[in-house]
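Structure incoming, see below.
Every protein chain but one is kept in place in this view of the complex.
The letters A and B name the chains in turn, as written, and every chain counts its residues from 1.
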Amino acid sequence: MRLFIEQLLNGIAMGSIYALITLGLALVYGVMRILHVAHAAVFTVGAYVGLFIFQATGSLALAFVGSMVACAILGVVIERFVYFPLMKYPPFVPLIGSIAVMLSIEEVCRLVAGPYILTFPAKLPFPDIYAGGIQISSTLLAVYSITAIVLFFLWYITTRTELGLAMRAASQDISISGAMGINSHLIVSITFVLGSAIAAIAGILVGIYYNQVYPTMGAVPAYKSLALIVVGGLGSVSGAVIASMLLGVAETLLIGYANIPLPRDALAFIAMIGVLMWRSEGLLGSSR
Amino acid sequence: MSSYTITIGTIIVIQAIAVCGLNVIVGYAGQISLGHAAFFGIGAYTAAMLSTKAGLSFWTALPLVIAIGGFIGFLLGLPSIRVREDFLAITTIGINFIVEAVFRYVPFFGGALGIGGIPRIVFFGERLKGMTFLLLCLVFLFLVLLVCWWLTRCWASLACYAVRDEESAASTMGISHVRFKLLAFVIGTSMAALAGSLYAHYMQFINAGDFSFPVSVGFLSMLVLGGMGTIWGPVIGTLILGVLPEIFRPLVDYRILFYTLLLLLMIRFQPGGLLGEESAMRRVLAPILRRGKA
Partner (left out) sequence: MTQPLLSVNGVSKYFGGLKAVDEVDFDVFPREILGILGPNGAGKTVLFNLISGIYQPTAGEVHFCGQRIDGLPPHLIAQRGMGRTFQIVKPFGSLTVLQNVLVARGVMRYGHLTKIWGPWGSKAEIREAMEVLDKVGLTELAQRKASLLPLGNLRRLEIARALIVGHTVLLLDESFSGLRHDEIGQLERLIRRIRDDGRTIILIEHNMRVTMGLCDRIVVLDHGRKIAEGAPKDIQQDEAVIEAYLGRKGISHAS
């Protein structure tokens, strides 16, 4: 039983991290109808920038802030210089562009920081908790709290502010007319700022959680989070979060208890294809 | 020609055959596939199993390989008629990961070790290697190009274009989008299976890693570079991306970056590819061609 609860807690942490990465993708798809694969590269850059700032200054707070700013800029650059000019083409054109951006950034990371696995020896300022013989480490607690804060913040922005309203309007605007006004372009850029800053947080958390930062750390999350936004229903932020949590828990429990010959990375895709065959618009997708 | 040049040439020709197949799916029928390496791999593994375990020769196995490749393409193409375009992109990525995982983790397919000891192709009593194998591949490429050319001339291609451009208009005219989307998938994946079979017999040893997702991205880059929907685009694209790394060998460390930046610049500024309809190259060549005719 104790083992089960510990596995479950790990699974929730896993799911939280998936959610933080997938959120940006779901947001971008919501306003722009583009599969932003390069988001995973933004996440990798977030981890590296965070690590370097931490090494230089020793301050984790500075690392978070600096990395969020850097990633926000990177996100907007990708949007302005790659996606926006390609909006007029069929969706696979920006998608190919996105894959190219991701692989290029991965390469730049490898050339700048080397192909090695770097360690991220930071201690997050959270206490270890012992309850009923079960230990919740400070890292787990940090992952939970930060995810909760980000989710609340995002929920507040998208449902309770004018900006959120404008984001929903922008998505309507784009999907109906295929064109974009100046205002909605600004909204799209803000969406990229939000999504990329969250990716930076996810990057640093993953770096600390596994104590590893390496150039291709975004590769598996990139494709897995694609599967997740499909399962959640493309463009549905809550669907993406639910799907992420389910996958995180399911993966961890399955690896712990069932003896499955396939690697867990393939599981996400098998689940995805199953869901698609069952409901072609995803779990929370709207049939339009 | 040195044996090294022949090796590079053979690989390029085999890849060109696979990319021609991708062109049928993406270029002609307008369906994105990011899992083409999976079908290439299915062809290679089928050929390898049939020759090492069932003892069939390349020639007797070939029709089976193409049929099995086409049939699996048909099955895996079924999602394409159910899901929207951007879902399809992700579904095909998923298929690639799943197929690779099956090859890697199921002992029947040799597991992590892959399959070795695949015999060479025998043609009229002669074992093909080096130059003769390259010639065989060129003959197959020629046949595949002939099929592609024929496809652009027959009514099925017009119907495919119609479904690609405006699915609902095509269907209310009486054209079944299911039929033509699946057809493109079957033709494209059988070409990939043919290429896979040649690859298996050439390498004599195959491994799940040869058919991973980055290989699919590579195929798509070649197609985008050459020009989607054109006949020669796949060949040109494969040739350029195959030869360039040899020219830039001294810069080996920057090779992948160069590749990916090239793909990025192409898709950003010339999404139609080098031979695409409004490409810079066409514009440069057009006056010369016209003068030639006059």
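As a convention for this text, a residue touches a chain if its C-beta (ideal position, glycine included) is under 8 Å from a C-beta of that chain, and two chains touch if they have at least 3 such contacts.
Predicted model, so just to flag it, every value in this text is computed and none were measured.
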| item | value |
| --- | --- |
| Omitted chain - touching chains that are shown | B |
| Of B:Leu75, B:Leu158, B:Leu251 or B:Leu265, the one touching the omitted chain in the full complex | B:Leu158 |
| Touch with the omitted chain, as defined above, among B:Leu75, B:Leu143 or B:Ala169 | B:Ala169 |
| Residue numbers in subunit B that touch the chain omitted from display | 150, 153-156, 158-159, 161-162, 164-166, 168-177, 179 |
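Note that only the chains that are shown with their structure count from here on.
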| item | value |
| --- | --- |
| For the subunit A and subunit B complex, residues of the former touching the latter | 33, 35, 81-82, 85-86, 89-93, 95-97, 99-101, 103-104, 107-108, 111, 223, 226-227, 230, 234, 261-263, 265-266, 269-270, 272-273, 276-277, 280 |
| Of subunit B, residues touching subunit A in the complex | 26, 30, 32, 34, 79, 82-87, 89-91, 93-95, 97-98, 101-102, 104-106, 213, 217, 220-221, 224, 253-254, 256-257, 259-261, 263-264, 267-268, 271 |
